[in-house]
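A single protein chain has been omitted from the complex, and every remaining protein chain is retained in its original position.
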Amino acid sequence: MGKLRTEEFIVNMGPHHPSTHGVCRLMLTMDGERVVNVEPYIGYLHRAIEKICENRTYPQCIPLMDRFEYVTAMSCDYAFSLAVEKLAQIEVPERAEYLRVIMLELNRIASHLLFYATTAMDIGAVTPFLYGFRERELIIDLFEMTCGQRLTYNYIRIGGVSRDILPEFVPKCREALNIIKGKLSDYQGLLNENPIWKARTKGIGVMSQELAVAYGVSGPNLRATGIKFDLRKDDPYSIYDHFDFDIPIGQNGDVFDRYLLRLREIEQAIKIIEQALDGIPEGEYKTKIPFRFKPPAGEVYSRIENSRGEMGLYILSDGSTKPVRVKARGSSYNHLQVLPEVAKDCLIADLVATFASFDIIMPEVDR
Amino acid sequence: MTPFILLELQPVFVWLYNLLKKIGLSGSWLTIVSYAGLSLIVFGLLSVVALFLVWWERKVSGHVQQRYGPMRNGWHGWYQTLMDGVKLLLKEDVKVVTRDKAVFFWAPIIAFVAAFVPYVVIPFGKGLIVADLNIGILYILAVTTFMVISLLMAGWGSHNKYALLGGMRSAAQVVSYEVPMVASILTVIVFSGSLSMVDIVNVQSGLFFNWFIFRLPFGPIAFMVYITAATAEANRTPFDIPEAEQELVAGYNVEYSGMKFAMFFLAEFINMFTVGAIATTLFLGGWHGVILPSWLWFFVKTLLVVFLLMLFRWTYPRLRVDQLMGFAWKFLIPVAFANLVLAGWMKYARWYW
Amino acid sequence: MGIIKKLPYYSEKVPGGSIVATQLEAVLNFAQAKSLWYLLFGTACCAIELMCTGASRYDFDRLGMIFRASPRQADLIIAAGTITKKMAPRLKRLYDQMAEPRYVLAMGGCTIKGGPFYYDSYSVEKGIDHIIPVDIYVPGCPPRPESLMEGCLHLQEKIKKQKLNNWQEK
Partner (left out) sequence: MTKDELKDYIDTHYQDKMKFLDTGRFDLMYEVTKENLLEVSKALRDDENLKFDFLCNLGGADTREHFEVIYSIASVTKRLRLDFKVVFPYDQAEIESVQEIWPAANWYERETWELFGIQIKNHGNLKLFLLPDDWDQGYPMRKDWDAPDFIRMPEL
């Protein structure tokens, strides 16, 4: 029997498609069920945040940074504040640093829970979606208690944080962490040993170390390939060097590793928060900055490790109240760029799984 | 006459039949009218069952996911699906310009009809059967296959790539899973010695250890193979790839709206009930049970099987298309046939009780 | 659908027909209001809150609202998140693909007037109401799930008051 003659056809996936988490558009060249080529089209959420920042004062930029990456809005606030603090060499009180670390790590947990929810959903398990959101609400409650918002916090400001935590924050936080710690085994029990889940994720979407580094892949996706690189340890910022925590790494760089790694990162984040809660010092929670705040002329590229990878901010200042240029670097930008290389010649279901496991969030790509 | 006998519905039907006779019907007219009447009763009953199942599915999913499900329409939203149905009746019937007209039109109708037709031979209770065909189970296997044609038609007629992929997937899937399903059903037939549904039920009379599922060792295996294959036949998670929401948006029914969509939707749930009904008849002793009337036993058992399917759906992730095929051809079919051979040999050697 | 649209017209000709039509109108509107299936359409921050509203704590399903991925089967499009100029034609297209009767809920400041991206942005559509007709506006950045549900309840009230004759125009 000769080879069956088949014809390739093009499927337009998105910009409105359940599995693209927003508005990514993928043009798939398909041969039956097999995806021959993927071409991402982006820009459906290009809101020109960088342009807007050029006409805002430095403190006014922070709310926009919330919307730059709303799932871990705290880390964007922090990245911007850190960049400006580096630019103007502002000292931050230690209490503020502790509060920031607590919030950043809580937000990391929230983001990873969202990842757990949406990835499971994309691979067809609906119930973990709801479970992930259930525990996420506990963390959202803590944020709401502290800064009054559920999603876009505007909490971490230049020189500190916007307000001090309430006295009941610490016990509530511990309670929430204990609940999450208990539920983590539930999550893993639901999926880790499930043969269908393993068949769907093991050995799928494998990314090699060379490919990852060449395309600037960072965060859990990089660590899943086996490279132990975490900016919290390797380019320390804030007070992360005060805490004792591990950097979990994967081995194969497949979907399963990326999934498991994030669950293990939740454990580590809980560990950091518990240490931080024990050690919150008394004192000021912010340094006063002048109303018309003018950092000196100069430029800085500062980077932090948020839940998706390296979140970088380049700020060019000319000494006035407004920045000349703000360039935000979201890790999803690189992750989406590497998708065509990773998802070459796979089935459409694998493409969805790979896309989900990268934890791409579109505003970070489009800005 | 114990009061429980009063609950049996058979006398009602006998009385109705006699009434028809009394008003002067006879011969073939009597047959036609009585069968038409019975079919209408079954149709009405199943429509109610389908509406109930949709509501139940939403409640089950809600409680599995630690929420409530519909709450605003009556007690725990009991008439929610009725509202959905009325709304779908009213929705505009969007007709895609590029559709294949006849195919697009007939697909939901065939699906709907194919879902109802098996109930001709399903015994709802003692004597409660529309027609006791002597090839009952064979008839069911034959007519349920129409479902796949309708899905394929829907996929083709919609002129939509997602729908087409969904249709192709469902065709491949249903054809593959038909084989282990038939093999597991054959295991039952080897013992019952008859294709008639009533005979199969009667073989399992008595207490529960006479049910086929408890015929060790092949009974439970056949049951599991049947449930797995039937889940795939009914396009339920983990085998719901034809309408995989995250991959194909809504699969074959992506272009259908309003009443046509409702037909697909109801057909899906009636198929699920069919799976339960066949499982009850073949493996769980049909209407047999103690104290309660027979038709109630039938519904209790069937709904338990349906509940099992619902729990599957809300627990498992979805298989990939090649894994799904591999599972059918590399695992289920060998197991089903080995089981069949074992059962046949034991029957031959009379090693059973 | 066609018959039901013409029903008010026919019922005028029968004595007492208008009473029947009014009663029927009430029932149909009630069904429509109680079963709003929403389209999964989220672009930005509001999409996360939309997902939260569907999840365990808030549970949209209580109101009889479930999501559909296909616009053909959806009654309500919850425009959650910023609509950019590049996305606007797609939103229009999705709206066109939906079957009548269809409703639009604008969620969040971005869909109402551009929100925080009103000034200085070259790519954000300043309000979706010049792309598609909007029934309910839910302000907030992003709105809380409670306010989204409140908006949906208001929409239900609005649907219960609609006239059968007006369906064509809606």
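As written, the chains take the letters A, B and C, and residue 1 is the first residue of each chain.
We adopt the following convention: a residue touches a chain if its C-beta (ideal position, glycine included) is under 8 Å from a C-beta of that chain, and two chains touch if they have at least 3 such contacts.
No experiment lies behind these values; they were computed from the predicted model shown.
Note that the absent chain touches A, C when the full complex is taken as a whole.
Here one chain is not drawn; of A:R34, A:K86 or A:K198, the residue touching it is A:K86. Subunit A residues in contact with the hidden partner, per the touch definition given at the top, are 41-43, 46, 48, 50-51, 54-56, 86-87, 89, 213-216, 222, 227, 229, 234-235, 296-303, 310, 312, 314, 316, 318, 324-325, 327, 329, 333-334, 337, 366.
Although one chain is hidden here, its contacts on subunit C can still be listed: residues 84-86, 118-120, 122-123, 126.
Here, only the chains that are shown with their structure count from here on.
Between subunit A and subunit C the centroid-to-centroid distance comes to 31 Å (mean Cα coordinates, whole Å).
If you average the Cα atoms of subunit A and of subunit B, the two centres end up 45 Å apart.
Looking at subunit B, residues 65-67, 245, 249 sit in touch with two or more other chains.
Among the residues of subunit A, those touching two or more other chains are numbered 17-18, 130-131, 134. Within the complex formed with subunit B, the subunit C residues making contact are 1, 4, 27-28, 30-32, 34-35, 55-57, 59, 61-64, 66, 68-70, 72-73, 75, 97, 99-101. Those residues of subunit B whose C-beta lies close enough to touch subunit C in the complex are 58, 62, 65-73, 77, 80, 82-84, 86-87, 90-94, 245, 249-250, 253-258, 261.
Taken together, the subunit A residues at the contact with subunit C in this complex read 15-18, 22-23, 43-49, 51-52, 54-56, 63-64, 67, 70-71, 114, 129-131, 133-134, 136-137, 140, 150-152, 362-363.
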